[in-house]
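Removed: one protein chain of the complex. Kept in place: all other protein chains.
In order of appearance the chains are A and B, and numbering begins at 1 in each one.
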Amino acid sequence: MTKTNPGRFFEDYILGQTLRHAVPRTVAEGERALYHALYPARHALYSSDEFAISCGLDGSPLDDLLAFHTVFGKTVPDISLNAIANLGYAQGRWLRPVWPGDTLRAESQVIGLRATSNGQAGVVWVRTTGLNQVDEVVLDYVRWVMVRKRAPASPAPDPVVPDLAPAVLAEDLIVPEGLSFDAYDFDLAGEPHRWGDYAIGEVIDHVDGVTITEAEHMLATRLWQNTAKVHFDATHRPDGRRLIYGGHVISLARALSFNGLANAQMIVALNAGAHANPCFAGDTVRAWSEVLDRADTQAPGVGAIRLRLVATRGDSAAAALRGPDGTYLPEVLLDLDYWALMPL
Amino acid sequence: MTKTNPGRFFEDYILGQTLRHAVPRTVAEGERALYHALYPARHALYSSDEFAISCGLDGSPLDDLLAFHTVFGKTVPDISLNAIANLGYAQGRWLRPVWPGDTLRAESQVIGLRATSNGQAGVVWVRTTGLNQVDEVVLDYVRWVMVRKRAPASPAPDPVVPDLAPAVLAEDLIVPEGLSFDAYDFDLAGEPHRWGDYAIGEVIDHVDGVTITEAEHMLATRLWQNTAKVHFDATHRPDGRRLIYGGHVISLARALSFNGLANAQMIVALNAGAHANPCFAGDTVRAWSEVLDRADTQAPGVGAIRLRLVATRGDSAAAALRGPDGTYLPEVLLDLDYWALMPL
Partner (left out) sequence: MTKTNPGRFFEDYILGQTLRHAVPRTVAEGERALYHALYPARHALYSSDEFAISCGLDGSPLDDLLAFHTVFGKTVPDISLNAIANLGYAQGRWLRPVWPGDTLRAESQVIGLRATSNGQAGVVWVRTTGLNQVDEVVLDYVRWVMVRKRAPASPAPDPVVPDLAPAVLAEDLIVPEGLSFDAYDFDLAGEPHRWGDYAIGEVIDHVDGVTITEAEHMLATRLWQNTAKVHFDATHRPDGRRLIYGGHVISLARALSFNGLANAQMIVALNAGAHANPCFAGDTVRAWSEVLDRADTQAPGVGAIRLRLVATRGDSAAAALRGPDGTYLPEVLLDLDYWALMPL
């Protein structure tokens, strides 16, 4: 019998079961530096210990998306090795910063199952939890994927589709302990725009673009210990192209959004996300954002802003999203909905 | 007179002499992170401080091959700058883990010399020792290379060929102090297969493949401060291709072997190795392993497994090695023989 991991098929998931994902990972200054080499990340709170200390933290945490990718990567061998499509995210929250030296691991609970009508596949919903070395939850989120069935004839389970709110409620956002923007230095942060300067409905073109190389997306995806074959093996697809990990586009777009959203310092919730079209090396990625909502928090000087972050491919980042038929335009790569914390 | 290093020629080696290699190197969290960005390394003991602590160590050491490459890189300016071929390895042992913050340096003793019959070159055998900042040996190995002569007419030394056993004996393996697999967590390690589950002669196809880019192998090779021109300078070979450092293929194959050998946690000996064919950017590297031997150790719960690790290029990793004439097949890149430690 083979000793290698064939991945799980739809039939292998049982409602309520908890999967304890393999290979915990200690993340430290090296991962931080690589994150900044791979993405044009400039948000000051993740760039400077001194800036983070001036905001009431003990030092600069590791980037919020670095934590997300590390946890996500652990789930791949158990969740998405045989996935046909990554369908969505919901109800994601960052509950606690990740500090250099922390060790992250991940668990996922199966919270929904529904076979497709053609009997070839099924949709699996999981709630994934990232934990640190003292078993504190650092983030959790719901994700659903379409997974191949081992055999079309195998019986379909009773369909269970979790009831997921379209967004995390503002009152459920967790602000990191101690965070205060009362002494926020807008000069050092890079832009003067406060929470109050952003209007719901406002659209910001982030202007800059990055042309992706094969080496960079593979370095990143490997660093998150994501083992999906399509990202690394150019012989896997008939067209000889390596599909870029969707999370790479998320980090790229978020970093590009500094230009216009330099003060949207910390991501605290992931409301929804769609990888609208595949991304490949050679694509030039741009981004735009739309302000969806604003809310207060209990922390001094700290407001919450809900943003749609869209990554596009090509020469322009014009804020178009969907065609007349309601589907994403071909140049749209990512449509992400998140909450971030900003100085009031 | 030129101040640059022309490299040593065969005539420059004296039996018994010790070469103290240049440029000691402090390795730390940055090198650890880069190792994980460059190779799909997932062995839990090198990924997580917590996992390593649960195995009786003080924390996660730096990857065993990271230590090897760093020591090897230091020898290049003195041993292989004028090498025509890297002929083999033998009698390699890892004697002590390398910890973040350690400073490595290297020395080599000339233990064999034999001029080729055509007078153009000679084979040099060296025993290379890697030492840490308190002069403890962290690893040593024998390597032999064919080196150009400065002048065909120069007299040949008396041939001395060291007597090298085909493999390190199981009783000579050094298990890191404190190591115990009694509380080994197979879930977190990623696979359930124990030492006892592997049969001598068993072959494991590691399935996954990685298509190599120029940037990645140069980043790696540079990180090990390996100065061989062929790896970096596309004008060096008539075909304009950069030859990939053989050690890059070793690390890639070893990391790929996680899929089927996730519990072969630590390399403790290098018995033999051949870089069967050159590797270039664009090659898709796969790997397979064969179980060659098994042995007990004195450490609690720790067994030793001797493995042949073969890296191949192309679409399949079929376990073929040599053609009818006994030479390596053209798609074989690496044939490595090593001992690793596994939970019983």
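Just so we're on the same page, a contact is a pair of C-beta atoms (placed from the backbone, for glycine too) under 8 Å apart; a residue touches a chain by one contact, two chains touch by 3 or more.
Keep in mind that what you see is a predicted model, and the values were worked out from it rather than measured.
S.K.: Which residue from B:28, B:111, B:292 or B:319 sits in contact with the chain not drawn here?
M.R.: B:28
S.K.: Using the document's definition of touch, tell me which of A:5, A:47, A:103 or A:221 contacts the absent chain.
M.R.: Counting the whole complex, the residue in contact with the absent chain is A:47.
S.K.: Using the document's definition of touch, tell me which of B:150, B:194 or B:236 contacts the absent chain.
M.R.: If we include the chain that is not displayed, B:236 is the one touching it.
S.K.: Among the options A:176, A:209, A:273 or A:303, which residue touches the chain absent from this view?
M.R.: Counting the whole complex, the residue in contact with the absent chain is A:209.
S.K.: Considering the whole complex rather than only what is displayed, give the residues of subunit B touching the chain that is not shown.
M.R.: The list for subunit B reads 2-5, 20, 22-26, 28-31, 33-34, 77, 100-101, 103, 105, 133, 213-216, 218-220, 222-223, 225, 227, 229, 232-236, 242.
S.K.: Just checking the interface: what residues of subunit A touch the absent partner chain?
M.R.: 28-34, 36-40, 42, 44, 47-51, 60, 187-191, 193, 197, 204-211, 213-216, 219, 259-262, 284, 314-315
Just so we're on the same page, only the chains that are shown with their structure count from here on.
S.K.: Averaging over Cα atoms per chain, report the distance between subunit A and subunit B in Å.
M.R.: Each chain reduced to its C-alpha mean, subunit A and subunit B end up 36 Å apart.
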